[in-house]
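Every protein chain but one is kept in place in this view of the complex.
What follows is subunit A.
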């Protein structure tokens, strides 16, 4: 459990510190420090085992079917990063206590910082690459939150968005790369992947995978040409810059290079891409840093340059280069974090970060100045400091590579040039800020910061010195352990020492220092030259690119999504046509093997009527009344088809639904135009005819192919058990109320919901009441013909009796709740038609909503009832009773369920029709009574 606890404690810390808003600043800081300190203690406790060569693993099942588990591992490389993340994190939290002003929310910063800490710990300790990616994205998100900490500043918001876009985009590339990697290896487990170098590098996907993963790493580590987000991320509070943008997050990309070094490195492609990118970034960053007037801008470009240096080291094909890279990760984190903190102090005490204003600080804050100068000297690579050691190793390794063939000598030369520039900007940092005359109209009178604000810097600067003077004493263990895991199981012999004798690297260092000081003294000419170059505004370019991307995609979307439902429908139908039609091309023979039934005269006439009805509906579709009558012919023929092919229940249902539908549509025609205008162009008609015939052909063919093939049905079960298990002989009805009763319950709920929706749609309907039909003829004055009125009154009890009969016999003979409900509804609708709804409401006050609700409730509680007998939901009970005079009858709980269906159908149908009909009845009546 120990490994899991390290990120978990940090997450816990994030939650705890978010709740410290009511406490004082000191209490909040103390509480926030608690969890990372415990976590650091735990990781120190694990260190001896890791130094001894052990790799600690922990796995918890998450989605084992997908090969995704929560898996942690701690090897030398991970331990190094865990130390850095926790230790610098603790210092930064402590420092931020003094940095933040009273207005800034401390819990917010701490909470985000520790969320970020969790994410970083997750990255370095993951043993599953999907999990690694998850934490990777979490760093992007928490970095976004931290950069936009001062959300009311425009530059903070823009910087945050830029960082998120670049690192998030890289994250997507990384995900693609990791998925490919996992697919090549066949596992997402890091242990297995790291052991599969041969498989991966032999794969045809190796190049794509490598480039995608490198994209992820380079965007995160601000490598050229993705570097531009980092300077804009400096809008974040300085503790955040110190933590994320120098010590940890930008190192995540470097970590990725190191992590996958054993499996991806070793090919020409790797060395070529990584070294060239690193070299370009190193030079570019070092050069630009010199010209930045903003202190943090200088440090940001310096960070870019140092990240390039580390990347270049990973791209040099030697083992010692890898060791140097790891060593420089440590050194850069220490001196750069302390420089950022010192910058924060200067910013805090002077109110500005502009080096043209800040001069002569030595007089005001000598102590801070000393600390900053030592750190800056380390950045420049001055002897006795840790920066010198790794820079020496770097120079030495540039001499041992053969990357560019006979031109390989260029690399050490360029490295020396970059070294000279880094000396120059470090010199500028020292000289411009602490000496160089007097300050120029500073917003504040500078003085030394609070005592404890310097403590984190003191610790880090002390580390720079100790590592610089006694390197092997301090860092040997961790360096060996980390190199051991990066190089895949062994560490080369090396000696980190201050003095290697007079050699070429020392000469390069000497050149760099003298060259750097020369550049700095002659900087005036360089500044003039730089000013004459065309300026590239990264923010503007970025904004324009994003803006044109958005416009481009909007145009593309607009081309498809033009607001026309007709077009969407057409596109969807085309997709259906393709999806359904394509398999037919691959089928050899349409007709199946079963015997055909011969066509008899009844079927032929029926089919002819159906087709004529359908075609007439289309031909006269603009004259709506005619097409409505025609479609009712089709509906009628459909119900005859059901009768013909042994489905009496369906025929009854279709017939009754047909009646209700046609009445509804006629009613609707009252509110809608009676004619459709001639609108479609001939081309449009042709196109639609094409689509519809094609779809008809496809569906008809599928139907033919289907019904001419033999099949196995599961229905024998229902036929065998209908009587014995469900107590009825009408199998269709038994299926509805018993075997698949749960489905039916769902259906009646849908029916009820539709009815309610309709009632709601009709509320406050702006009434559109034509006084005449479309030809201008006024409606008949005799609204309710007396003949119909008197007949319908006689019909009502008769119809109710029929529906009762149909309902009761439903379990054994064609009939049942659905059909009976529709018959009852029709009987009532007839009364509405014959007398008008006013006449009905005077005699009968019905709340249809209550009817629907009680119907669903009855059906539901019949189902629930079986729980009381310890049976599963909706178990049917039935038995036979001998009643005097009537004889033996069967009583089944399914009958009560069917009653619920019946009541719901009656309620819903009447609610739909009556609420629409009432609109026509009394236009003066404002409220729709439902």
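Please note the rule applied: a residue touches a chain if its C-beta (ideal position, glycine included) is under 8 Å from a C-beta of that chain, and two chains touch if they have at least 3 such contacts; residues count from 1.
Just so it is clear, contacts and distances are computed from a predicted model.
Per its UniProt entry, the chain excluded from the display bears the name "Na+/H+ antiporter subunit C", taken from "Integral membrane protein", "Na+/H+ antiporter subunit C", "FtsX-like permease family protein" or "Septum site-determining protein MinD".
Summary of contacts with the chain left out: across A:593, A:714, A:787 or A:883, the touching residue is A:714. From the options A:526, A:647 or A:853, the residue with contact to the chain not on display is A:647.
Contact with the undisplayed chain is limited, among A:569, A:584, A:791 or A:864, to A:569. Within the complete assembly, A:751 is the residue of A:496, A:751, A:840 or A:914 that touches the hidden chain. In the full complex, subunit A touches the hidden chain at residues 563-566, 569-570, 573, 594, 596-600, 603-604, 607, 610-611, 614-615, 617-618, 621-622, 624, 627-628, 631, 634-635, 638, 641-642, 644-650, 653-654, 657, 660-661, 664-665, 668-669, 671-673, 676-677, 679-681, 688-689, 691-693, 695-697, 699-701, 703-704, 706-708, 711, 713-715, 718-719, 722-723, 729-732, 735-736, 740, 743-744, 747, 750-751, 754-755, 757-758, 761-762, 765-768, 812-814, 818, 822, 905, 908-909, 912, 916.
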